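A single protein chain has been omitted; all remaining protein chains appear in their positions.
Per-chain residue numbering starts at 1, and chain names A, B and C are given in the order in which the chains are listed.
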Amino acid sequence: MAIVLGPNQYGKAEVRLLHVSRDDATHVIRDLNVSVTLSGDLTATHLSGDNSGVLTTDAQKNTVFAFAKEHGVAEIEDFALLLARHFVESQAAIGFARVTVEQYPWERLGGHSFSRSGREVRTATVSHDGSDSWVVCGLHDLTLLNSAGSEFWGFARDRYTTLAETTDRILATSVNAQWRHARPAPAGDGWEKSYSAAREAMLEAFARTHSYSLQQTLFAMGKAVLDDRPELAEIRLSLPNKHHFEVDMSPFGLENHGEVFFAADRPYGLIEGTVTRDDAPPPGKAW
Amino acid sequence: MAIVLGPNQYGKAEVRLLHVSRDDATHVIRDLNVSVTLSGDLTATHLSGDNSGVLTTDAQKNTVFAFAKEHGVAEIEDFALLLARHFVESQAAIGFARVTVEQYPWERLGGHSFSRSGREVRTATVSHDGSDSWVVCGLHDLTLLNSAGSEFWGFARDRYTTLAETTDRILATSVNAQWRHARPAPAGDGWEKSYSAAREAMLEAFARTHSYSLQQTLFAMGKAVLDDRPELAEIRLSLPNKHHFEVDMSPFGLENHGEVFFAADRPYGLIEGTVTRDDAPPPGKAW
Amino acid sequence: MAIVLGPNQYGKAEVRLLHVSRDDATHVIRDLNVSVTLSGDLTATHLSGDNSGVLTTDAQKNTVFAFAKEHGVAEIEDFALLLARHFVESQAAIGFARVTVEQYPWERLGGHSFSRSGREVRTATVSHDGSDSWVVCGLHDLTLLNSAGSEFWGFARDRYTTLAETTDRILATSVNAQWRHARPAPAGDGWEKSYSAAREAMLEAFARTHSYSLQQTLFAMGKAVLDDRPELAEIRLSLPNKHHFEVDMSPFGLENHGEVFFAADRPYGLIEGTVTRDDAPPPGKAW
Partner (left out) sequence: MAIVLGPNQYGKAEVRLLHVSRDDATHVIRDLNVSVTLSGDLTATHLSGDNSGVLTTDAQKNTVFAFAKEHGVAEIEDFALLLARHFVESQAAIGFARVTVEQYPWERLGGHSFSRSGREVRTATVSHDGSDSWVVCGLHDLTLLNSAGSEFWGFARDRYTTLAETTDRILATSVNAQWRHARPAPAGDGWEKSYSAAREAMLEAFARTHSYSLQQTLFAMGKAVLDDRPELAEIRLSLPNKHHFEVDMSPFGLENHGEVFFAADRPYGLIEGTVTRDDAPPPGKAW
């Protein structure tokens, strides 16, 4: 029996980069949070402190900034592909790279003035192993609420079940979604169009679906994305059930007909699921 | 010499209330965070545990919910005025009440479907002392950025000053603003219109002002609000300087002409100031 | 009528400084978060962008680091006094400075190894106006809980009061306390001893007091500090009531005798008060 090193990886996390395109009077900005993870043959550094195979995380940070200068940041997926391939191709010891980009949305106020839109964070996670590349896109912190069209009844009952059945409840969630592209290239209309359409399909499905459970809404949202976007192989959704409890007004002699709710923090339900094509290409090292 | 009780107050903080107006098929929602603070003759409870003058914070919470049912929540300022006056008028021991409301903005997706807009949080702070009422409105978490039109030079220099002068820097801040109404009533066009116009004036001033310091931008923003809204007596702004440092690319043989920036977390500058009319009515207990 | 500049201040917030005393093999570390606020005659920078009176916030940051090198950081109060006086004395335009220091506690693991103790954050806020100095010390994030010895009954009742009276509840809070020294110098046994003794007196009072309200506990805690520390003039306490609700087990056929509680996040009670000597020197610009 021996004690040995198992899987390992390292990198620089959360490089906060603002890129400004000043090509004309109307500036374009990209506000990003970039994280790099590398793995490969790094046993020596773990066991003996031999760092000859280690590209420093400081250099990884520098590369993110330098590539933004040299190549610009038109689409975050392309920027991440460029970085991931660079690290694997340029470093002998590195066999795998994953680059994750968060993009914060801004609204334009003027030619060089912007207001941050807090709507949601767009994400791209790109992986490269020397031969193949994988692209996973997504978003988080997209908070949605239906004030009608949501029921929950007919569930299992045991000794500890006290929840009342309802045919009218608030359904609210903060969407965390990631969808895998079948190939590491955008559909004909580009990454941005693919992202916006997937987002729109989710929103539309959330608003349209008459819900009997958040699970059902999750599946409807995932299916809507895949129906709309043939370039996507699968989508993974993590949906907290942000409970809104109808306040019991009977002690005050009032009747509350679905008008006043307490928005609870914790605990919360957490519904997670994958929606996939049955002939999706294997995920490889995408996740 | 004796040890005595000084100023004191108590209340329920952060009552998370969702109100749904279901009067017709198109629902209207108000998503609020309400805090109540009361003060008065509460020496007995501090010194001897005699709670006969204490309206429980639990009852304060219940009142928030019940008033939302009984009166609706059309405008947060009116809702807060109603609550503040109620607590003082109904409780013999309570001489002063302050009610603070945060409102989270949502965008409409459909008749009963909504997406939370992360833009900024709207606030109202209402105070009432039995005779007079005061209304302070505002917002926080409104993040703004200018990618041009900002200089900073000609500043004082001492032994520890190393900052380079610049005629072109990123100017970014997260606006925290509170403006005091001269009277506890809206202008003719209502609270919502007053809020939106004040917000708009700030955004417009931020985008328009060619800045030589964040202090100058602060004053321009405050002045723009007062110029536009005669019903306001003063405005207080707290503006963190969200530093974006131009990355030095010379070690990589690259030139960075204001294109690539590192967005720093801490430390940050913090610029705070009041802009006021010189004939503003005294603030009383507004703040 | 004119629109004019009112009170204003600026500075560098949250300078994260680690100081290591390496005088012998046993290192001593100080892990600090330092914020500087300056005010004075800064109208020109607000109105015209003339920055000649502005000591940059970058220089303020540099000064914090440089003073740590030049003077060490033995006691945070002395370090803050040194900084506050320096800014006022060295800058013609600056008439007032406030320096706030947060100190994060660490436990020793070895001669140069440390583990961060998450217990509480110690604070010092020092103000200087060119003539006088004021020192306010304190702490925050000190979380305390009594599982017995806490009652709450005999409170006022109105239409919205539904809370049951209790002679046995959980009392929990996260202490936020600030105490003002009568003079800007420590008692004979030094700042650290004064701090530790004040902290100890609060803890002891919290544990010892049979409580009929959190207000009563607040006063007992404040009085214990002043009783013990003659160098202190007053203490201000802000105590959230971290509610722990006894879970109703009757639907499951169980009886819960004060054993199982739900720890709620929001809303929470917030109890705030000052305990003072009736002959305390006036606070001046301490707060």
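One rule holds in what follows: a contact is a pair of C-beta atoms (placed from the backbone, for glycine too) under 8 Å apart; a residue touches a chain by one contact, two chains touch by 3 or more.
As the structure is a prediction and not an experimental result, all values here were calculated from the model.
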item	value
Residue of C:S35, C:Q91, C:N146 or C:S213 touching the missing chain in the full complex	C:N146
Residue among A:S21, A:T57, A:S117 or A:N256 that touches the chain left out of view	A:T57
For chain A, the residues touching the chain missing from this view	1-16, 35, 37, 42, 45-59, 61-63, 66, 90-91, 93, 151-158, 160-163, 211-213, 215-216, 218-219, 222-223, 226-227, 234, 240-241, 266-279
Hidden partner chain, residues of chain B it touches	159-160, 162, 251-253, 265-266
For chain C, residues in touch with the removed chain	15-22, 27, 29, 31, 62, 65-66, 68-70, 106, 109-120, 141-149, 170, 203, 206-208, 244, 247, 249, 251-252, 254, 256-265
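Please note the rule applied: only the chains that are shown with their structure count from here on.
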item	value
Chain-chain pair with the highest tally of contacting C-beta pairs	B-C
Most remote chain, CA-based centroid, reference being chain C	A
Rounded Å distance between chain A and chain C, as computed from the means of their C-alpha atoms	38
Separation of mean Cα positions, chain C and chain B [Å, integer]	23
In chain A, residues with contacts to at least two other chains	251-252, 265
